[in-house]
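Missing here: one protein chain of the complex. Every other protein chain is in place.
And then chain A:
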Amino acid sequence: MSSSQNQPVIQLEDGWNNVIKKGAIDVLERTLDDGFDTSFEPKEYIRIYTTCYDMCTQRSPYNWSRDLYQRHGETIEAYLRNTVLPALQDKTGQGGTILLNELKHRWSNHQIMNKWLRKFFTYLDRYYVKHHSLPTLEMAGLHHFKSEIYQNCKENTTSAIISLIDEEREGEIIDKTLVKSIAELFESMGTGSLDAYTFDLETPLLEATRSYYGRKREDWIAKDSTPDYLIKAEKALGEEKTRVMEYLNPSTEPKIRKVVEDEILQKVQTNLLEKEGSGCSVLLANDKTDDLQRMFHLFSRLENGLQPMANIVEKFITAQGNACIEKRQAKLDSGEKDKNDDPEFVKSLIDLHEKYLSVIRETFASHHLFQKALKNSFEEIVNNDVGQYSNAELMSTFCDRILKSGGEKLSEAEVEQSLDRIVQLFSFLTDKDLFAEIYRNQLAKRLLNQRSASDDAEKALIAKLKVQCGTQFTSKMEGMLNDLAVGSEQKNEFDQRMEQHGDTKLSFGVQVLTIGNWPSYKAPEVALPAQMSKCMEVFKEWHDAKHQKRRLTWVHSLGNATVRATYGKKFYDLQVTTLQAVVLAAFDNGQTYGFTELKDKLNLDDITLKPIMHSLSCGKQKVITKSPAGNKITSTDSFSPNAKFTCNMRKIRIPVASVESSHNKNRVEEDRSVAIEAAIVRIMKARKTLSHQQLVAEVLSQLAFFKPQPRVIKKRIEALIDREYLERSSENSQQYNVSLLISFWRCNPSLFFASYNFLRYVLIKSVPCLSGE
């Protein structure tokens, strides 16, 4: 038992010199210097350990813990100062790699020495160090290395490393493992933090990197085109990333990346984008996908690096779009007729949009800035109208072509695709309500003339518009389709009824339309023949029994009929409009009528009757003779059935020239006024009081389907003030109550005008018809 009572006390110098120094320290130093592997046999080790142990557990005054701790430090210090440092200083002059190698060797030696000394003196670590809050043996050893060696060598070491790295950048091969070991040395010198590494190695390295790439940048930008420059930039960034991975601390990666990005991308961004002959617009024009993609990826590393590029893309697309528009303008200027149908133009816009949609998807990874650029440029393009007909109308007619029977021949998938794309283009229109109005008119024509190619296609397009603009936008269109659907459901029922009560020689069908959904049509009160009136009565009876609350208004200007006309022995089936049929019925017994006579008899006006007479007497099939003959209908003409009429076909269609314009422009204007007023009232109800500027801004933000000029809004505000929905209050006054304010205004009109620019509007009453809609 190691009762130290039984053993002799170990004296300090004895223990130190005979055992520790001789057996451990000298041996250690010798093997390190000689370069042999350092190891101690367990026997040896135990001897030294036990000596230390005993010397530290002896009762005072023979407890040598403090001395041993001190001597541990002194030993290391002395060795470093006397042996290691001179060796390093010796190598300093001989070139970077040699110094680094020596340092690496000495560091590794130190680590070995530190380990063994710690093991020998380990008892100190257990208690003494803790009780006196001293650095552990390991730490102490490290500190000594840091102050004796590291502080003296760090600058030379850093420059050696930096020159090696620069060499590697130029393409030389360097000893990466060596650099890695030294980098690790720097890391260890931080004793727990990365500070030493960061300050002593990383910071100088970043500076050197900055100046290196600054030089490279100047060199490249002068000589290289943008794509070539970008390829070099990409390569450099990749290399630096690998470099850090291979032999530096990972924390350096983002910092080095930032420096390089700054030097070779940020500083020349504008230059690269706008370079003559190879900048961004040129790449776009030549569809250089790879180069653009590279540019995109590189600039997306920079803060706000993509906005300039997106701006150029926007300008470019807008220019392309304007080129389409100019082409159309040129066509019109060169004398081509201005119609409401220009499929070539619309298709060119669609194609442009599709192209850049896919470019943005593939080259720019659908990045939102570029999507916005596309949107902005198309908003400009699509609202740039030339000629008599707005783009909204051209687009609606484009749809009409696809949806009507006898229009473009497309497969179902192609129809779907075209409709999809036209709706995308539609989304950029400011005057969406104009499009809606025109579209509705065209839809009505298609539906009423049974010219719609596919009910499904109609529904599909309306559904797409609904997704874009909401239910309110498409409610009338859906109403129209619904009316027809209901009608065809009820047709069977009515047919049975007709059979029971009506004139079975006449087959008769009625299409019921809900008034709000359809365009407004003229309903001339034409004098009908008895047969027709009877049919109408039967229907009215049946309908009123079914729907008591509804009122019917007959629209004879629509509708068609088949008239069996007998000329001599031959008879023909003439397919005509209702009004044509009424006119023909008047000639049933072969009479002659003058124009004015006919007009009065049938109760029609000039505008309606003239085209009808023209179609019957001046067209291809002259079923009625006009005298005097000619191509124009005047009020002095007279008409009679054409006894000499013949035709090869049995069934003959006699078309009438259509008078109506594509839409009622006034209607759109009216609807807009109503919408603006409704918005104003809605806003004022919520806010109670608002300045002029704010009110205008709010109104603009609420209107989704068109964008009025501020003065139009102002007019509406004034109209509402006239009707006493709103009133003005001057900026600086308190809140008046209602009546006071009115009288104030009446008595002081001059004040009203004086404070014109500082107007606030206050809502004083609301009316149900305007609210909510």
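The definition used in the following text is that contacts are C-beta pairs under 8 Å (C-beta built on N, C-alpha and C of every residue); 3 or more make two chains touch, one makes a residue touch a chain; residues count from 1.
Operating definition for what follows: contacts and distances are computed from a predicted model.
Novice: Of the candidate names "Glyceronephosphate O-acyltransferase", "SKP1 component POZ domain-containing protein", "short-chain acyl-CoA dehydrogenase" or "AP complex subunit sigma", which one corresponds to the UniProt protein name of the undepicted chain?
Specialist: Matching "Glyceronephosphate O-acyltransferase", "SKP1 component POZ domain-containing protein", "short-chain acyl-CoA dehydrogenase" or "AP complex subunit sigma" to the record, the invisible chain is "SKP1 component POZ domain-containing protein".
Novice: Using the document's definition of touch, tell me which of A:Ser39, A:Asn82, A:Thr270 or A:Ser358 contacts the absent chain.
Specialist: Only one listed residue reaches the unshown chain, and that is A:Ser39.
Novice: For a quick check of understanding: of A:Lys22, A:Arg126 or A:Lys327, which residue touches the chain that isn't displayed?
Specialist: A:Arg126
Novice: Tell me which residue among A:Asn18, A:Thr50, A:Gln94 or A:Ser251 touches the hidden chain in the full complex.
Specialist: Within the whole complex, the residue contacting the unshown chain is A:Thr50.
Novice: Touching residues of chain A against the unshown chain: what are they?
Specialist: Counting only chain A, the missing chain is touched by 1-5, 39-40, 42-43, 45-47, 49-50, 53-54, 57, 59-60, 63, 119, 122, 126-127, 131.
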